[in-house]
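Only a single protein chain was left out; the remaining protein chains are all shown in position.
All chains are identified by letter, namely A, B and C, in their written order; residue positions are counted from 1 within each chain.
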């Protein structure tokens, strides 16, 4: 059976064209004018874009003594409603420390629930021989990226030598290391200092992890990656300090990628100064929202290419869960929503203002991460042969974001009251319409699939070649020029 | 009749894939495995890439009292042999100052000669109402880019207010302004100073136009472009100073593009210190070759995306012509060859070293400029519907560059003796093989076509939207708050 | 007769020490504990600092069709009340273009009026042989600095080649070139554009000369200075863009100085948005006040040494005069007050906040400019032999700045309502108390003297040596290697 998306303007990372799209089964068959098919999907007056890929979610993740409330079902359903057709979720080892078991556990949890496709990043939270060995298991299983926490001291944090070991292992495996970049030692000290001073409110969360700590850790991770000879992906870039470190590295030709969150592009740290405790606590995440003076830096990064990907770090806890930290900001579970809102907020505040071109919008929400994670053009593309993960993106549907109408499981929304001027008219996952605006779509848990990702992407391959060619040799010294005693 | 390029690895700006390419007539019909056609072109063991686009040539251009020796025929033929299937040539108004007449003159000269496709940039060398009016003619005629010389005082140079006027006109027309960025006043003063001191040799050419002058002019042009509200394309970026200005602008979200030349990526200003006058004079161009310390900066620009396009500024004069400046370096016709060598040199010193990925190589030699100049994906792409401008790029053919075996008309080669490790096995222009390695191919003058380019590319459109939304308004003052006397 | 300043903390650019100061006649004799003299000046609880030097004033200057209202008498009297004991005033050639006549005219005007010492900078507003010749006259007459306007097109503005010629002449004479750095072409275009659009209010003054225009011109002037081989002094640095250009040059070892104004460190461009026309117009100056986001940049420049001097550009017009531009912002005379307030505002917002040390306060208000202008340690120092230009600076006297209590001749104050927490208890000029807080001091016109300044300061000398040693030589070519025909 074939479908034709009819009458829209196809926007990809490299062009805009008025064209129909013919879908056969799960993949795109043809792009061109006047295509025919068994069914038609109306795209008149709309853009037709690759489905969004959110490379940074934490669904049902056990964290800080509780578990993220957003499930694989509600999360992927909210994603679909928002125009996102794939998430890459962070997989954490359990008590046994096994990567293999963690991946299997993630499969067990996600498989029956996911409404669209999924992939994982694997977290490296320590270093030993088992981890070294099982990293290969992960790559063979289609997980080609490894996350390292430089914060959360005493819990997830790894030290520089552990990062170096893991990054070096990534080079061997052709995998991509990622970092959560904040100086965990300093955050820990600040937390203790503030608590000791009786400073317990959520505003102190932000103050315990200032931009300088993020910039420092970003710079350090880049140094480690360069020493190991690997590209690096920096998740949730929130500030100029981290962005500066990334830019500086890139100016030297280093292969470093930066991922601002849609929250960091649009929301302000003054939210933590609300006199309503719940309001502030709901916005607690790490890194925290930053001052408005950083927004321009991040937008310019997307425009100039020094930042490549807009994600969400969607890790949604209920107000009830947030209240675990009523007397102690360090106990507020870290995380906010964003998975459902990402495309609409970015379009409204990015494309509608002229900051981003429509092509850039597609690049930063879908194509770039697909290329970085080596699943392009299966994902992130509209071209013959690609998966038909497609969104009919209607720039005429306005909406005010609210917890009262969102799909997410949680009881609030950090974008509450934000007006957006575009929405997904239809969302297709592998050829199937999984969301249709105003048509009472329902989640289809279990139809999503795990998408394995091959190792050794192009940048990693080139960098390894460069490093090999530029390794120094030992000086050849005549024994006569070496003192006796050797 | 159909052709299939068989067995190669297709490399585009966004991916590599083992696939055949089916060509029907002049365009690409299909990309995929096991395609069938009337004819087969062997690409086993080779890459298959979009034909190179050199956006910066001066063929048969009248300049400095002579005319560039490379003709449209020899130039496009040399291009074909080197894997380049389209050039964008600089069109200069004649004595009458008419843009319209200049375009027609360029058509008259190029049409019977060109072996592959061509486009023009139009030079703006002064400012008056005729120019204002005829800029629209140019755009309507498919010339959507205008070049401004900030050097060559007393000849081509324009002043800041003229640039502003022209840039503003570009905004209205949706055209792209370009600059040759060197401070012409200072160059002129240095030239006079050196000549007055009896310093006449070609080494003084380079010293009369140091990197600082280029950086200054680049920065100034960016300021003018930002004031006018237009993207800007900086041709022949040779040094860190100019690159820094471009990076700094891009970091603020400005839409500035930079074009290093393959010469500037690989050749050194010490060439001007040769005790052989001819050797030095043959390398005289503006800007001149720079110190090796800048090469890394330019390569990193390509890697990080702060520079987008590698061109050649091919403007080839014979040794005889160069000798016009025997007693006065300011009379040496400015220009070098490069059109034929660009791809092979960049591949060898870029891709083979691991500096660039194959995808990046395609991006900077073809795709990026096609997008910037708004002819993508007709040109610069391998996708269904695109022109079949395709090169079968063989990474196993080694060669030493030499005037003795090049196609260019001139009697020397600035890359003389440089070893390259890849060459075009076949070059196709709109589906036709116009070059086949080792098979005694012959130029086919007149088969090339002029390719008109539409205005209002995506970046210009976005920028205009941003500028419109961010224009300030007048303060509303109550007449009571305005002093009497108004 | 001797005087002793007793009981204070002497603060110089390099140290703080509890000490008395013995003055004999016009100069300092000794610094130490328990000094005796004929008279005592009480400095208990106060700091004792070198008198302020304001290197940027325009007293009684004919400008924009009127003459600055502040006279040499009222200006130097206001200065004394504010703790400033020397001003360097800008001397402009008259209609005859003669430097010599201009200096004599300035002497004629200033001599009978000045209450404390004075020097001049000479403006270069064109280029010809007379100017070339008379620059030497100026230097011989003790004027070792020359100002160049890159703005005020059609009036004071000079072109790049004129700047180069004048800068080169400065090198020969050992004089220091200075620039008013704004791109005059672009300002002129913006003014015309806004007026043509009916935008006539004072807010459009600021918008017609954005920070980018200042940054551009600063960068250009630096390039010209580097080409000529001279240090450069950039007056009234208002923004990060100009500061960045200065920093970038200094990072390369270039000898560039930057002078933020106290207004630019503390006042905001939102003042131009006042609905009270007079309020906005009174603050019209060039460059204009900038956004608050730049204040941190300028303060940090003072802290780190990338900016060296805090001046005022005191050029005070009455409200009546400002109203010349009621229907046309380009006709509002450019200039604000500040001479009287500089020290108190800088102390309160700089030293009292911990941004600056007391030593740095002295450096940027007095010592640095004395060194740059080569009159140190006669001025700008507290050491034996130095002129006894000394201020007893009382950090306990609070005051709210107001036109109602200032000494300036004008009818408003741009710092109106600003609280300051320190004032001059006593101001001494060459050993004489010319201001005593609360003691009904009166101006003493005519007691001030012109202070000639020698040429060839230390930085200029070093730079000339460096340039001489690093000049390239011609390549020696064997005639055999030069083609026949030479």
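The criterion applied here is as follows: contacts are C-beta pairs under 8 Å (C-beta built on N, C-alpha and C of every residue); 3 or more make two chains touch, one makes a residue touch a chain.
Please read these numbers as outputs of a predicted model, since none were measured by experiment.
Within the full complex, the chain left out of the display is in contact with A, C. The missing chain, though absent from the display, is touched by one residue of C:142, C:174 or C:384; that residue is C:384. Among C:2, C:66, C:303 or C:421, only C:303 touches the chain that is left out of the view.
Touch with the chain that is not drawn comes from one residue among A:185, A:296, A:352 or A:411, which is A:185.
Considering the full assembly, C:469 is the residue among C:1, C:95 or C:469 that touches the omitted chain. By the touch definition given at the top, chain A reaches the unshown chain through residues 159-161, 164-165, 183, 185-186, 188-190, 199, 201, 203-204, 207, 210, 212-213, 215-216, 219-220, 223-224, 226-227, 244, 248, 272-278, 280, 319, 323, 326-327, 472, 474-478, 481-483, 485-486.
Although one chain is not displayed, its contacts with chain C can still be listed: residues 13-16, 30-32, 247, 250-253, 255, 296, 299-301, 303-306, 351, 353-359, 367, 371, 376-377, 381, 383-385, 458-459, 461-469.
Here, only the chains that are shown with their structure count from here on.
Contact topology of the protein chains: linear, an open path with no closing contact.
Centre-to-centre, using mean CA coordinates, chain A is 52 Å away from chain C.
Counting only residues that touch two or more partner chains, chain C has none.
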